[in-house]
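Heads up, this is only part of the complex; the chains shown haven't been moved.
When the chains are written out, they are named A and B in that same order, and each has its own residue count from 1.
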């Protein structure tokens, strides 16, 4: 009796959990793995799950899926839309949604494991399947490594992973070299002086300080980075104040920075910090801003040889036109730590989750941005099929390519 | 046995409650009034308390104190500092502090009532004492009026009230005509389009929209209001986003606007709305901003004749130099609704709560803004004495001036 992947997917989708809180998700995963007769280790890197298939001599292939949802209020209108709420690290009650498709990643990996178990007479070697928590904090893979996953399990000969994305369903996007950007997440606290909303002159207004900082940060990309280089400076959150008639004492910004490599990171970081400090000075702040790095993600770099080999395998299985070079994505991933720390090559690819007709229509109308919701949008909703089936097949083809 | 006003004050200070949640405070008030042998009505306008002293023929004098605290995290370091937390109307857990001195107002009114009861053979008439909730929402006096307080109690011949402020202790500030500004509290929701922090081009970034709006709103006061006129446009809170790598779908601003009268209100409001809408248009927003008015406060206008009379009385009691014209305050009050709705004259005055030496030192050093915390500051802390005693005496002198 096979796993009902669509039911699994809608169940996961309806019950997203924030990073490092994926306990229900881990339980669902563990139950399915147990049903497949596989050994299960839970609680790896706090809430991660690991299993393995030992199938004789041969290469060791690591397959990785991430598990966590995001603090986004779902607006897809789907029958299985999330109404979940969670508590973020600051203690705030927030909505939660699988707005980045990690539910699809988990579903596809469970489906692939089932298939690989069922066909184990056709291949040899070892599969290690990693269900990683807290990708969205850029912290989960390092937590699993700190917890010993690389020493307790066979060292990978290759690390494989995939991400669902707004390409047409049926299309795989993959490229050798830098596939995803490096990234840093910063928290910035701007210190002003609070007071009565009617007496601004007795305060140092952190709301204005924050607004001026946000506007000035735009110039890093618009003026200070070579127009031909990739860089992103996003202020993803801004929070200050509790009431219209109280000028608060401080403002908090959360920044997401993106660049292709460490040299660019250093250049952008220097500019960002310079602007934050100077804008505080422009406000006459009596205390320097507090700038802290929440996470640092390396670029996700695909091994050229392994990528070429896998591209060929994908084309053989799905047709010549099925694989495109999507360019470097400005998004970031922590999957590469498994490869970096073990010295193994990595191949990480994207697969499409958008109805091909809708994609073509939006492309023709020039309304991609408006009509095709991207990852992290409250409207993000991959079509269930063929996305699930292709996610399963991608992993099976990829794993088989590198197994004996 | 008289009320221990200092204990009462420190108890109230240590237990502030948010607007319309002043149930413990109401209980404390009610208990003290009962001990004075006065009739007590609780729950007027949700959490208000009213009492009366009927003392024969004569004028009807209303004395009013407000009761609520603010969502501010106290940083005074006082032994009796608040560590209270409350839940604001949006459901967020917030710190609470008596950052506007309403605890002092309550204390002084209870002390004055005790004195007036004790000396009732010296005066005749009726006193109505109103402990009003939710001044900070600009909603409490109207709630009490809607609840019938003006019809259930004798119509005032005069309405009196006072506010503690950063004048030197011993000094009263009062002026005929406009004593405090008119004010509006606005909530503005800016609608963008959410998405992944690494793909700004697929979003309409509400954080940038909000920042540009805040910067542009500065020009209302700096460029569009006659430099000789009083106007304040404060953005007291700004909130958008939950995570660095998600561009949120919307941003919320809370504004506090101040002006001397309705004509100025109309001019400023028009400019503020024009800027908010245009900045959304500059961002290419697909939905107009949502602008709503949370409260509207009229100017607090002191009756010229009654103010002149009371000024004379204060000077007689406390010395010629004890009363100053502090100019119009840019803060606002809802006390005047009791006078406006009943047709009675109003006198509302300020009394000092700052150690005179500290005040003089800061004045000499030019460090008033830094060294003398104002109302709504997390450091706001009137000196206990002579502030409490003078608050009591002010009310007694004022009430006696207008009673028989």
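Here is the rule we go by: a contact is a pair of C-beta atoms (placed from the backbone, for glycine too) under 8 Å apart; a residue touches a chain by one contact, two chains touch by 3 or more.
Nothing here was measured: the structure is a model prediction, and the numbers come from that model.
Counting all copies of the one sequence in the full complex of this file gives 4, of which 2 are shown in place.
The rule is simple: only the chains that are shown with their structure count from here on.
The distance from the centre of chain A to the centre of chain B, each centre being the mean of the chain's C-alpha atoms, comes to 47 Å. If you check the complex, the residues on chain B that touch chain A are 70-72, 88, 91-94, 99-100, 136, 181, 183, 185-187, 193-203, 205, 207-208, 210-215, 218, 232, 234-249, 251, 254-256, 258, 286, 294, 329-332, 368-370, 373-378.
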